[in-house]
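Missing here: one protein chain of the complex. Every other protein chain is in place.
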Amino acid sequence: MSSIKIELRKEDVDKINEICDSFGNEQSELINVLHKTQEHFGYLPAEIQEAIASKLNIPVAQVYGVVTFYSFFTMTPKGRHPISICMGTACYVRGAEKVLDEFKKELSLQVGQTTPDGKFSLSSLRCVGACGLAPVVLIGEKTYGRVAPDDVQDILKEYQ
Amino acid sequence: MRGRMTMETIKLTIDNKQIEVEKGTTILGAARRMGIDIPTLCHMKLDDLNIENKPGGCRICVVEVQGRRNLSPACITKCDEGAVVRTHTPRVMNARRTVMEFILSDHPKDCLICPKSGNCELQNMAIRLGIREITGQEIAEMSTYRKDTSPSIIRDLDKCIMCRRCEMMCNEVQTVGALSAVNRGFMAVVAPAFEQNLEYSPCTYCGQCVAVCPTGALTEVDHTGDVLRAIADPSKTVVVQTAPAVRAALGEEFGMKPGSLVTGKLVSALKELGFDYVFDTDFAADLTIMEEGTELLARLGKFLNGDEDANIPILTSCCPGWVNFFEHNFPDLKDVPSTAKSPQQMFGAIAKSYFAGKINVSRKDMVVVSIMPCLAKKYESQRPEFSVDGNPDVDFSISTRELAHFIKQANIDFNNLPDADFDRPLGESTGAGVIFGNTGGVIEAAVRTAYELYTGKKLSRLDFDELRGMEGVRQATINFDGLPINIGIAHGLGNARKLLDDVRAGRSTFHAIEVMACPGGCIGGGGQPLHHGDSSILKARARAIYEEDKNKTIRVSHENPYIINLYKEFLGEPNSEKAHHLLHTHYFDKKAKIIVKQ
Amino acid sequence: MHLLVCGGTSCRASESALIAESLKRELEEKGLGNEVQVIMTGCFGLCEKGPVVKVMPDNAFYVQVKPEDAAVIVAEHVIKGKPVKRLLYVNPSTGEHVSGSGLMGSYRKQIRIALRNCGSINPENINEYIAREGYAAIGKCVTEYTAADVIDVIKNSGLRGRGGAGFPTGLKWEIASKNQADQKYVVCNADEGDPGAFMDRSVLEGDPHSVLEAMAICGYAIGATKGLIYIRAEYPLAIQRLKIAIGQARDYGLLGNNILGSDFSFDIDLRYGAGAFVCGEETALIHSMEGMRGEPTNKPPFPAESGFMGKPSNVNNVETFASVPVIINKGWEWFSSIGTEKSKGTKVFALAGKINNVGLIEVPMGITLREIIFEIGGGIKNGKKFKAVQTGGPSGGCLTEHHLDTPIDFDNLVAAGSMMGSGGMIVMDEDDCMVSIAKFFLEFTVEESCGKCTPCRIGNKRIYELLTYITKGNGTLADLDRLRNMCHVIKDTSLCGLGQTSPNPVLSTMDNFMDEYIAHVTEKRCPAGSCRDLMKYTIIEEKCVGCTACARGCPVNAISGERKEPHFIDQEKCIKCGACFERCKFGAVLIN
Partner (left out) sequence: MEKLKSIADLKKVRIETKTQLDMRARDGSPEAVVQVRVAMATCGIASGARPIMDFFVEELDKRGIGAVVTQTGCMGYCYAEPTVEVQLPGQEPVVYGFVDRKRADEIIEKYIRNGELVEGIIPVNYERID
């Protein structure tokens, strides 16, 4: 019959159960559970959301509603080198948009996408608080400050 | 009025008129009491049923409250002492109009070909506010979503205005949880998980989302074309059955006042439409009582004998939304409900066996159509276990609303039709069959028969008022000649869940429980004429059903002569092997499952 | 001895480098080159009086120094030890020459209250916090004050919520204290989300204990035993330091049961935001803490009545809490002596944008924008002209030079068409197009709208589309009226603070820079030269030498011309990328 079946590896199910258990399987802890799960898996694909919903005993539609509400949660895996461009006001008035455009052009990517080889993903974020360095670009853990559009090629070369 | 003395009241002025209301009353409530009709869109309140949708999201009902910086939504703003409210200042009217233009700027303008046209709350609001143009539409992006057609429901979310009524029904009232608000901002919409089709969700097809949708975003799958083609096909014998709740609501589609009983006109109209045989699902309801009542007595007997496998309480199984619900949510309890098929399916099974044989028509040349107040019936009729070699027992299930359209399209002047009678043999029914349309009706019908069969005595009083009403969960103890039988009744799946949780936890003291998925029972079904939030319509329909019962000469199922005859000629005894084969079913575990990959 | 010469941008512009050179030369000549050092320093924040030279260790402070003054400073002060009176800083209020450390207070515009420990203590060491009177305030509360006393102190101090609208903190506490319940909550709103604001994060990273202590004080005052900090997941360092701080406070028993031997018990947990600006709104924040979509609900009921899990909850932001322990320690009289009549104390701003000294500042209420921008901020970057300052983030507005001398407080900012907001302060110069700035903020609001109410979900999108239309040169004057009407309706009808304030950036730029809007729609011109679609690149024939650099660099082959002949740009093909302008070495490409 039309019962929904989700396939997951045992270690993944165990991990999800462990995370949910650590929050007492409380429905109100959904966001904390999602944080921990995304931290572990890198993203929140549908199967994992199903597993969380089942463990916390809440409708999966509600889980999905929460995942799609918060920009921190993602259903697509990030690239090995996630690129985030700060689009805070300070960075904006110092030209962050042009820097973002340059990354889009160089990588042929839109914000929220990952390159087909899984190497880079592109996102914009609100304010990293390094306004003194505006405009700021983050690649993984590394911060690039006072980035000009011309610097983009050189920055990307570091990851060739 | 005496009770009022202790109630705290508040005086305020709305549009220069004074009013005194109970503390806690909203501005909208106060205004309506004064005859000031503040327009609303997302707000919906079904009094008596304890159902209210008030996200305060559409902002159409904004009014000016003196001293407040911003306009206030009348639907959720409580009256303050001495407040001065104005509902039609230029500021309010400009705001209301601009907000309406915002909504329309993100709404398709294909009203002429929209299934909701003429019955659309958004369209009515546009008419009422006199919107003539939407400035800036040329540069306005519209939010668009993938369309989804399930066996029962069509979702066209381009037309969603985020009133959240469907989400509220699906989650708070029905606790089905198939729908949730998803995404954020401009792309926010109500959808199943992963914006998948409803088919991949725990949707029960109860259709309550459709019943409350103010626009064309949620509508039923229309099968009238299929029915028309079947009627036009000379090789087909087309048999129609019509559910009890239809006759108490169909008149509304033709301008009659709610609660008008139109049984005779309904039969006439179906004959005019060209159906070969016009029968009554009430007949099958009587049959259901024979089967379910017998099962109840058997299980009860075992229970009273101390048999631990007796499976008490027994749960009714007539409602396909309810069946879907427990298959998704309580698969561990799937042995508890009665195995009796629903009346629609019993009818189909009998029509295509007993009746087909009687008139000498082969199964494949017979088309069974059902007129139902329900959208889940569409799905039910398509369940594979209800077909023989791919030929379904019920070919098409159409809703009350679809039938109304069909009648109008066929140029039938419904209001002036003469009354006509159902055909025989499957058109004869008792009062017990009729009350299947109301919450509490199935169990009342079952009690009437079970009592008489168990005690061997005639009931002196057939109206069990203790089983009637609009309370979400009701209970009553019926004295079976010294044996107290505890009856539970729930309508609305959220209420059913409460009773089921008790059963699962072993706390339930009921012997029998009736569940109907829709608030009010079938009279409030997802396929009925839209109530637009007016619960008095539901109550009028319920009254009409009980009236029809009263008017019947026979009011207990086991006295239906055609039922007696059916057993004699064809089935043998209730719960006989043949009856089991044709009239009983089994249930499936449909809970989402996590399969561990090796 | 050291001579410190201000090397801030503004002083450099007025020849401070030359002054340093002259000083060095004078010292060399006098044979003091090795004993006295000349050091260029960062900005002193006294740019109006620059260039500035400071003599250490004497603390003499010379202002408006000219290169020719070098000789006298060396001869008189360095050699003879006599300060040069005519160059000394004059205290504007007393009119006296000032020297020595007495001068400090008069030129330092900043007072650090909320930031009192930031940048001075180790945030991961509770002892350093305790050494600076940490946890003395909660100690005082539980031993000397009743709950009502604490509320009175906060009420009398005049502290107002630092998160946005400035609701009186004491009153908020009082309301929460009066609602009876078996459980109440103290909630710290650390979901700082304004693009360009990082005050709260800095407090949490630099002085987490001050927030913990204040939450405990609030718990004592309102009768709550449980605190929750709702913090952005994007702040990993702040989260880490908070966790360490909570752990240390628990170890010391400063959180937990029977704090400091009293009957009062209080503990704190963290809840994480997940990237939704609307969760800064308190009802949305509470729903988010409950694991749901962060959609706001109508108020009333206010959280003080029905908040987290339906219980009375008091929500304050980080900076508000950070100010509380000091008020208890030093008394409300002290706090209320700082600031203006209706806005007491100080406010932290994240000063950023086209300004020299980007940074985190804390200033007394009532300071003027001029003081902040031209003194503390060191003026506009690259010597450009000041145009506007945006305060209050996406909910705020732009203030212009007319507002430079308005004392900043909650009410004056609102009167000027902006708001305090959480404290982002973005400075803009002549190159910033105000229509584009409004568009930038609307883009943010559109992205961050929760989608619950119509005006915010659809209305803001429509405003954004219309602004885009205008910046492309397609708008009409009638569109401007329509824009204004939409803004007013959205303000008037939106469900929560996000929507009610989202049109502010548009309205305030329309009020202050209407001429720019008109130029965009009537002349199809962007006065700031920033709207790409309105730019026109042309080649000045007289200047063009025909080097072909521009033509070779043009990505769409819009430039034609023979070698050594003037070139020409085909406007139909031009995509306004600016490549030709950047490549031309002869200044022959003109942008209109």
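To keep things simple, chains are lettered A, B and C as they appear, and every chain counts its residues starting from 1.
Methods note: a contact is a pair of C-beta atoms (placed from the backbone, for glycine too) under 8 Å apart; a residue touches a chain by one contact, two chains touch by 3 or more.
Owing to the predicted nature of the structure, the values given are computational and were not obtained by experimental measurement.
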{"item": "Touching partners, among the displayed chains, of the absent chain", "value": "A, C"}
{"item": "Of A:Ile6, A:Val136 or A:Ile155, the residue in touch with the unshown chain", "value": "A:Val136"}
{"item": "Candidates C:Ala176, C:Val358, C:Ile373 or C:Ala579 - the one touching the absent chain", "value": "C:Val358"}
{"item": "Omitted-chain contact residue, chosen from C:Tyr252, C:Phe568 or C:Phe586", "value": "C:Tyr252"}
{"item": "Contact residue for the chain not shown (choose from C:Tyr89, C:Phe198, C:Trp332 or C:Tyr517)", "value": "C:Phe198"}
{"item": "On chain A, residues whose C-beta touches the chain left out of the figure", "value": "128-133, 136, 143, 145"}
{"item": "Residues belonging to chain C that touch the chain removed from view", "value": "2, 4, 6, 37, 39-45, 54, 56, 104-105, 108-113, 115-125, 127-128, 130-136, 139, 143, 198, 201-203, 205-207, 235, 237-238, 248, 251-254, 260-261, 326, 330, 352, 356-362, 376"}
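The criterion applied here is as follows: only the chains that are shown with their structure count from here on.
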{"item": "Distance between chain centroids, defined by C-alpha means - chain B, chain C (Å)", "value": "56"}
{"item": "Averaged-CA centre spacing for the pair chain C and chain A, given as whole angstrom", "value": "27"}
{"item": "Geometric centre distance via CA averages, chain B-chain A, whole Å", "value": "42"}
{"item": "Overlap residues in chain A, where contacts from two or more other chains coincide", "value": "62, 65, 69, 71"}
{"item": "Per-residue multi-chain contacts in chain B, two or more chains", "value": "181, 183-184"}
{"item": "Chain C to chain A touching residues, read off their complex", "value": "193-198, 201-202, 233-234, 271-277, 288-295, 309, 350, 352-354, 358-359, 390, 393, 424, 426, 428, 432, 437, 440-441, 444, 450"}
{"item": "Chain B-facing residues of chain A, complex", "value": "1-10, 13, 46, 49-51, 53-54, 58-65, 68-69, 71"}
{"item": "For the chain B and chain C complex, residues of the former touching the latter", "value": "55-60, 62, 70-71, 73, 76-78, 91, 94-95, 98-99, 102-103, 105-106, 135-136, 139-141, 161-162, 181, 183-188"}
